[in-house]
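Okay, structure first, notes after.
The complex appears here minus one protein chain, its other protein chains still in place.
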Amino acid sequence: MLGAANLPLNELLAHFGYIVSILMFMVGIMLMGRVKTAKNGNRLAAGAMLLAVIAQLVQMKTIDPVWIVVGLVVGALIGAVASIRVQMTQMPEMVALFNGSGGLASLLVAVAAYAYGGIPSQPLAGATIAGSRGDVNGLAVMLSILIGGVTFTGSIIAFLKLAEKMSGKPILLPGRHAVNILLAVLVAVFIALGVWVLGGGVGLALLVLVILLSFIMGITLVIPIGGGDMPVVISLLNSYSGVAAAMAGFALGSHVLIVSGSLVGAAGLILTQIMCKAMNRSLANVVFGGFGAEAATGGGGEYKNVKSADAETAAMVMADAQSIIIVPGYGMAVSQAQHAVRELAKLLEAKGASIRYAIHPVAGRMPGHMNVLLAEANVPYEQLFEMDQINEEFKSTDVVLVIGANDTVNPAAKTDKTSPLYGMPVMNVEEAKTVFTMKRSLGGGFAQVKNTLFECPNNFMIYGDARKTLEEIAKAVKEG
Amino acid sequence: MLGAANLPLNELLAHFGYIVSILMFMVGIMLMGRVKTAKNGNRLAAGAMLLAVIAQLVQMKTIDPVWIVVGLVVGALIGAVASIRVQMTQMPEMVALFNGSGGLASLLVAVAAYAYGGIPSQPLAGATIAGSRGDVNGLAVMLSILIGGVTFTGSIIAFLKLAEKMSGKPILLPGRHAVNILLAVLVAVFIALGVWVLGGGVGLALLVLVILLSFIMGITLVIPIGGGDMPVVISLLNSYSGVAAAMAGFALGSHVLIVSGSLVGAAGLILTQIMCKAMNRSLANVVFGGFGAEAATGGGGEYKNVKSADAETAAMVMADAQSIIIVPGYGMAVSQAQHAVRELAKLLEAKGASIRYAIHPVAGRMPGHMNVLLAEANVPYEQLFEMDQINEEFKSTDVVLVIGANDTVNPAAKTDKTSPLYGMPVMNVEEAKTVFTMKRSLGGGFAQVKNTLFECPNNFMIYGDARKTLEEIAKAVKEG
Amino acid sequence: MTGEVIIAFYTFVLACVAGFQLISKVPPTLHTPLMSGANAISGITILGAIAMAGGTGGFAAHIIGMLAVLFATVNVVGGFMVTERMLKMFGSRK
Partner (left out) sequence: MTGEVIIAFYTFVLACVAGFQLISKVPPTLHTPLMSGANAISGITILGAIAMAGGTGGFAAHIIGMLAVLFATVNVVGGFMVTERMLKMFGSRK
């Protein structure tokens, strides 16, 4: 209980630990924003978390350690194993699951605070937590549950969509806006009832109702969003889980929770906006737009004069090329072709070609998707180029290999004002002498619009799974 | 008294007012950092201050208004009259005085808090201020006095030096470092005695001693610093006065004081560093270096083959010039030549010359000095260029007019590794076809080093007070 | 509303401002690791979970608190480790 009385030494120490860990979190987040320092930033943040946990243990006068230890050990095991076993390409799903787990934890903390003796009649955590009582506590408990619950089920849906255990297509229920509004009103009424009308004491039934509603809201908020938008949604849900932690902090009177939680909440929101901007979208468009759903009806469009080539021909052309740029896209991730790409590149390098990789900022289904995949295949760092660095180079390049990219190489984004892609910066692959585009069909990409690259006279489609195609080409290069 | 009890409405309102005003301060400071938004930023901050004052009045239950009103009215009158009557060129002195006034106010607040009933035995401000008692209060009172006092006398010395009521030369007392250390130790002992040994109760005698010592320290800290460094010193003292306010906040348990004060403290420190960087100096160098003192013995150096011209010749050359760049420096401020410059420029423009002004970031004696002066003379904004924008243009320019600038046009900064200026970016005026340099003598500038520009074959000195010289040239142009 | 809650609002507002400013120009490559790292930090709720699980609030609080500790730990440990793995990929190539 914080107040005018002098603090015992353990609390004093704990608070200094908290303050230092907050500073470490802030510096950590800052460092994570630059490539050179990102690793140190992550470690600093992890150290801050450890410090905060120790401070929390120091702060508590009487500890019943069994429960804590069981939770810590089991949780750490699950987290560690999951993070070690996950494949690089499944990172986004994993992050979604972790995030959902955090949201659920905030929800449970709020419920436990309630179970601790009801809000606000009894003191909460004895001497260990500042015990500000009142309506605000009830409200904070409710908000923590609401936001935590939305984060939880929302993240699960995002996981299912990303892992393709559920259709990635936006599911647009009829009247979904009305349903959402109804849900929001209901939950507001329950919370108000619980907190104010029933005098600051939250009835158990109301609590359960709010939990249920929050779960439903998480689902209804995320199912209308297309699978491709999931990274943005996860980032948004990540911001939510920070806010949920901050609310739990208000409920428990813990400043370190409030500060760290709102730090993540605000930083996550900014990051979400940065991500949206990189995709040339607005946040509102992602959350309410059901983007990709309407457009999906457009299909891939009608194509004329599309040329195609087979692996052998492509191998011949490539073997003679001086300069080759590889442009990977989402299809490389789907077919897990990163190692095959690297193998082929090695062969071609041995034949004297210069190899560069051109990475579009939003290629794939999450930011940095291509970088992570190519890194997994040990592609040398100096061969990787961001779009801005390499976009002028295509015109002096012999061969471009487009591997499962579609929207990010669509010239229509530059010329066709009616295209949903119009205005998004794209790679100027069509300026190269020869382009080989590997994909399974003339099907559309994420945005489901017609790709005028396929009709370019210097472009040749190589149909089939990208990895198989690449392996065939490699074989032909070796033999030829 | 903040605690677990429910707050009365007036306190609640006050706190919301404080929080909003803090946000407004932060946004205001941010806006003040960009030219387009600076004005709005200043007004926002002023509005925030008004809001905070109103919130403070709302928070107090019982007010004895006479004292407040008298202080407010008299203070506002003095501040308003002073700020209206001050000349543009005297801004730095004025800011120094205002800053000292703020430091003194923080000192007085701490003393009043002591007078209010002694620390920490009696409650401080009744219900109006959070009353956290203990050693920390005593310490905060002492620190507020110390920092406030240093700010006060330090700013006065800075004022005297800038206003040239005192020699701008660094005054280096023998053994000054030892004296400073002695003073620091003494003040630390007194503070520790007052706060801890005497059990958190601060004796009046100790309080007075600390006040006296703080005044002395302010003086000893600033007198060894040269007049030219005063802007940096003022910025530093400004940061101090923020910290003093924050300390007063700790003493009174007022979060709005703590937050706003430390905000200014931190922002001021960063600004100080930015200013140092623009002058190619380090903060330590400014504070401890006595820079300019040692160098001052070097004088202006020996010059050979210096050419000079008279106003009539210069007028003839200028009247024929197509492109003219005017490079003002501290001498323009000394001779108040800004209006004369503008007049001459108008005449030359009428003759068909293109006129541009090149502003070095540290020309004059305070950042932005030249901009403010030229703005006063209504020089069109589009004729003003920062050094980086115009430095490549000198080589294609007919005539450069150097008006009382010296260090900022010294080519030695580019070539002479032994020069104290070496490394500071300077204007490439010597690359122009003809350079006219107006100053009273071959005397040195701020850094007191030899200026190799004066020996350049295409440079002509026009000796005399800059304003008089300019008026003579203008007359000759008109007549010729 | 109590004085303590009001004071908590000061920290809340300040932390939000600090959070907004911390992230400015992140290169696209780092979006995912940064998201993942921030996600791990949001597991700070583990402190509240520990207070609940190890406190003196009775059986229900213990059990629910333990579950909260478990899930929060998954978030924290998994989050930091997965971020480390992602960043290792960048780091090993310089």
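Quick notes
Think of it as A, B and C in the order they're written, each chain with its own count starting at 1.
To be clear about the criterion, contacts are C-beta pairs under 8 Å (C-beta built on N, C-alpha and C of every residue); 3 or more make two chains touch, one makes a residue touch a chain.
Quick caveat, the model's predicted, so the values are computed rather than measured.
For the chain that does not appear, the touching partners among the shown chains are A, B, C.
One of B:79, B:175 or B:480 touches the chain omitted from the figure, and that residue is B:79. Interface note: of B:13, B:30 or B:283, the residue touching the hidden chain in the full complex is B:30. Checked against the full complex, the candidates B:380, B:423, B:443 or B:480 give a single residue touching the omitted chain, namely B:380. In the complete complex, the hidden chain is touched by one of B:154, B:226 or B:268, namely B:268.
Set against the missing chain, the residues B:13, B:49, B:219 or B:317 yield one that touches it, B:49. Although one chain is not displayed, its contacts with chain C can still be listed: residues 4, 7, 10-11, 14-15, 17-18, 21-22. The chain not displayed touches chain A at residues 1-7, 11-12, 15, 18-19, 22-23, 26, 130, 255, 259.
Residues touching the missing chain, restricted to chain B, are 2, 25-26, 28-30, 32-35, 38-39, 41-43, 45-46, 48-49, 52-53, 56-57, 60, 62-65, 67-68, 70-72, 74-76, 78-80, 82-84, 86, 88, 91-92, 94-95, 97-99, 101-102, 104-106, 108-109, 111-113, 115-117, 125-126, 128-130, 132-136, 231, 234-235, 238, 241-242, 244-246, 248-271, 274-275, 278, 359, 361-362, 366-369, 371-372, 375-376, 378, 380-381, 386 (touch as defined at the top).
Just so we're on the same page, only the chains that are shown with their structure count from here on.
Chain A and chain B have Cα centroids separated by 47 Å.
Averaged C-alpha coordinates put the centre of chain A at 16 Å from the centre of chain C. Counting partner chains per residue, chain C has residues 1-2, 4, 14, 17 touching two or more of them. Contacts with at least two other chains are made by residues 132-134 of chain A.
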